[in-house]
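One chain of protein is taken out of this complex; the other chains stay put.
Now for chain A:
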């Protein structure tokens, strides 16, 4: 569905200063996948998305999206993809349903088809009571649902979503996700979305692509990435600092006060054995827990920075 080779975008700023926002991305996404594009602000997520959706011509490299080259046949790409941008996409002076019908017309639907499809989507996304409202009177979550409806009007095989849940409260975020997943189940739409919410990428996506500094630095399922790049941890609280140091020596971990941390494969399985070993060595353990790594741990181990530190200068 998406194939890019060496996709690059350089912005020329004032005084001829060049900023490489995206540096040679190779990416293949097959039909039906749900891919989360994860990275800190300024990593090149949106720029990549804007190239894939024909909004921005690449400086070099190629991208084939939904069977067409973005540079050679942008119109072919446009008619087959849907795009939900970062901003709200309903004009402030327009009623929700009117915008949906116009959007359908933009994709070549006949007026009657566009109207029928608009009503279908209003119903699908629980927006029917709001059909005649102006966007200014809607809540953030409702506006986002309208944006998604606009992206779906022509039943695209591939839908791009640029930070679909940013700025929403947890309840609205959960709702948006419910809709996205339902949609995927019903129509098998390929979904490619950017996010900087780690839990979202972790829980929802089958495949996580991590981008930093304009390059892809990791690509795989969330499980794979966490196992390969971060690993489980066992954290033990010992009775005394001496015991903690002893435990650290035995297990090969690090002690900090009375807390000992060690990295192991499959922590839940390793924990009972480890505790028995410590007991035999006379170490008194007050508490023990296993910790699964997060995608943030993955990012940290790859870059030495935390994803949540955010705001790398663009």
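We adopt the following convention: contacts are C-beta pairs under 8 Å (C-beta built on N, C-alpha and C of every residue); 3 or more make two chains touch, one makes a residue touch a chain; residues count from 1.
Just so we're on the same page, contacts and distances are computed from a predicted model.
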Record-based protein name (UniProt) of the chain missing from this complex, from "SusD family protein", "ABC-type xenobiotic transporter", "Alpha/beta fold hydrolase" or "Transport permease protein": "Transport permease protein"
Among A:62, A:79 or A:290, the residue in touch with the chain that has been omitted: A:79
Touching the absent chain when the full complex is considered, from A:3, A:23 or A:105: A:105
Touch criterion as defined above, residue of A:33, A:88 or A:259 at the omitted chain: A:88
Contact footprint on chain A, counting only the chain that is left out: 50, 53-57, 75, 78-79, 81-83, 85-94, 98, 102-103, 105-108, 147, 150
